[in-house]
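All protein chains but one are shown at their positions in the complex.
Each chain carries a letter (A and B) given by its place in the written order, and its residues are counted from 1.
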Amino acid sequence: MAIIITVVVLLLIVSGVQILKIAELRAISQGEKIYEVSEKEGKSQAILMLVFLVAFMGFFVWQIASWGGLLLPVSASEHGVGLDNLMNVTLFMIIPVFIITHILLFWFAFKYAYSSKRKAVYFAHSNKLELIWTVVPSLALTVLILYGLSNWNTIMKPINQEEEHVLIELVGQQFSWGARYAGEDGKLGRADVNYIEGVNFMGVDASDENSNDDVVVKGEFHIPVNVPVQFVMRSIDIIHSAYMPHFRAQMNCVPGLKTQFNFTPTITTKEMKEITQNDEFEYVLLCNKICGAAHYNMQMNIVVDSKEDYEKWLAEQKTFAE
Amino acid sequence: MTTITVDNINSRAELKRKTAKPLLWIGIMSIVMFFGGWTSAVIVSKGSISDWLSIHLPNAFYVSSVIIVLSSIFFHLGYLAIKKDQKKTLFIFVLLTLLSGFGFVISQYLGWKTLYENGIVATGSSSTNASSYLYLITFFHVLHLLAGLISLIVVSVKSKKERYSSSNFLGVELSLIYWHFLGALWIYLFIFLKYIA
Partner (left out) sequence: MSTHHHHHEDFLFKYIFSTDHKMISKQFLITGFLMGFIGMVMSTLFRLQLGWPGESFWLVDALMGSWAEDGVMAPDKYLSLVTMHGTIMVFFLLTAGLSGTFSNLLIPLQIGARDMASGFLNMLSYWFFFVSSVIMLISLGVEGGAASAGWTIYPPLSALPQAIPGSGLGMTLWLVSMAIFIVSSLLGSLNYIVTILNLRTKGMSMTRLPLTIWAFLLTAIIGVLSFPVLLSAALLLVFDRSFGTSFFLSDIYIGGQVLEHSGGSPILFEHLFWFLGHPEVYIVLLPALGITSEIISTMSRKPIFGYRAMIGSMLAIAFLSFIVWGHHMFVTGMNPFLGAVFTFTTLLIAIPSAVKVFNYLTTLWKGNIVYSPAALFSIGLVSTFISGGVTGLVLGDSALDINVHDTYFVVGHFHIVMGLSAIFGMFAGVYHWFPKLFGRMMNNKLGNVHFWITIVSAYGVFFPMHFLGLAGVPRRYYTNSNFPLFDNMVDINELVSTFAIIAAVGQLLFMFNFIYSALRGPKAPMNPWRANSLEWTAPVEHIHGNWYGDIPEVHRWAYDYSKVDESGEYIGGEDFIPQTVPLAENEHDGGGH
């Protein structure tokens, strides 16, 4: 195999060299300066520019048409709706910019290809134009920045502790996730890597009385619909990132540090199965920060239940003390 | 073969005169960024650790500070001397600078020793971030100082041979700039370690 390939490659190179040499000699004998781009050649490149423009825009539209439906379904969290709006507004600004500048670019490239009959216009600067394209983008950006930050502030706002909410700790480790519910007292017991032992893979401190009613689960965790969920993220080894794309939620899990994120799920798993017309549909928690060989397979299912179902499920789980 | 006429600006000495100092200054800038990286790291670490231990700097570090200021003064006097073409005086001052430079290194070493004897170590389980930074930063300062010492040795040998004069003292100047910089850097680090870390 290797020998055949080597031989073929060598032959290709040799014949390439010969062809080039002959072409060049012929051009020289005809009195051309071979490095010079002839007007005809320039024109053909110019036409290709136009062809490319059409093809590129066509490709763009084709992608949207054929893959647009493969993207994430509607947001399953409250803040996600706002975020999707923000995304749409942003796309609404950048896609036209993308298209218009490309049309200009390739149109100019086509139109102004070299012709010996024309002179280029000596046009070196214009304060007016430059001012316009400093100010207009600035205004557009102001809108984006303000809108973006208002979203950001809503998303990052801590949960009002008085309000009804669920407190869950997500713990990442190579290469799996664990979730711990605060239990009836609403408090998570102390946890530290020093307590890790056997089944206590999260390192929960058994001597802390807050720990007793905590519920630790693996493989799948449930959350109630329309109730704010407060997540606290932790890692016991490498940086992981708790990514829940359907809820437009992501937060890194950093060893030695507690991070947090909160959102309110709005669509139950069952409802989402209908929306996506996919019986197999499950929400997932993925790891989205490179964390080792099996990073690509670090997952946990999320089930959004009605409140009753959720409470029933939670009651069935063993508490830490048990 | 056609010869290349070398116009004035490109004669070697001229080239060196024009470019050596800016080269040094920009080099110094990157050293500043290097230590800037670490000192900001200290601030970030301190901000993220609740039980940050402040370390009492050993007395030797105070002595070092005095020595390094003195050495800078010596060197500057030497520089002023060569500008007046006093070649012997230059040599004496450069020698004094060199000696105080070694004094600084010894004093730093004594400082580390005191730290070590007080149980403040750079690495391992009984070290803290504060102590690791302390050793690391002071150690890398000394590493940079070694380069300064080497240049001082060169300058002292050359001045002993009376290679410098009032019209030719670029080497002295370069070494001087670097040495002053090292002094200033130490004073900054010292103040930083004492008051901020």
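One rule holds for everything that comes next: contacts are C-beta pairs under 8 Å (C-beta built on N, C-alpha and C of every residue); 3 or more make two chains touch, one makes a residue touch a chain.
It should be emphasised that the depicted structure is a prediction, and the values quoted were computed from it without experimental measurement.
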Missing-chain contacts mapped onto chain B: 2, 4-7, 9-10, 15, 18-19, 22-23, 26-27, 29-31, 33-38, 40-41, 44-45, 48-49, 122-125, 127-129, 132-133, 136, 140
Those residues of chain A which, in the complete complex, touch the missing chain: 1-2, 13, 16-17, 20-21, 23-24, 28, 33-37, 41-42, 45-46, 48-49, 52, 55-56, 59-60, 63, 67, 70-72, 80, 83, 86-87, 90-91, 93-95, 97-98, 101-102, 104-106, 108-109, 112-115, 118-126, 129-130, 133-134, 137-138, 141, 144-145, 148-149, 151-153, 155-156, 173-174, 192-194, 196, 203, 233, 236-239, 241, 243, 245-246, 248-252, 254-257, 259-260, 280, 282, 284, 286-297, 299
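The criterion applied here is as follows: only the chains that are shown with their structure count from here on.
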Distance between chain centroids, defined by C-alpha means - chain A, chain B (Å): 47
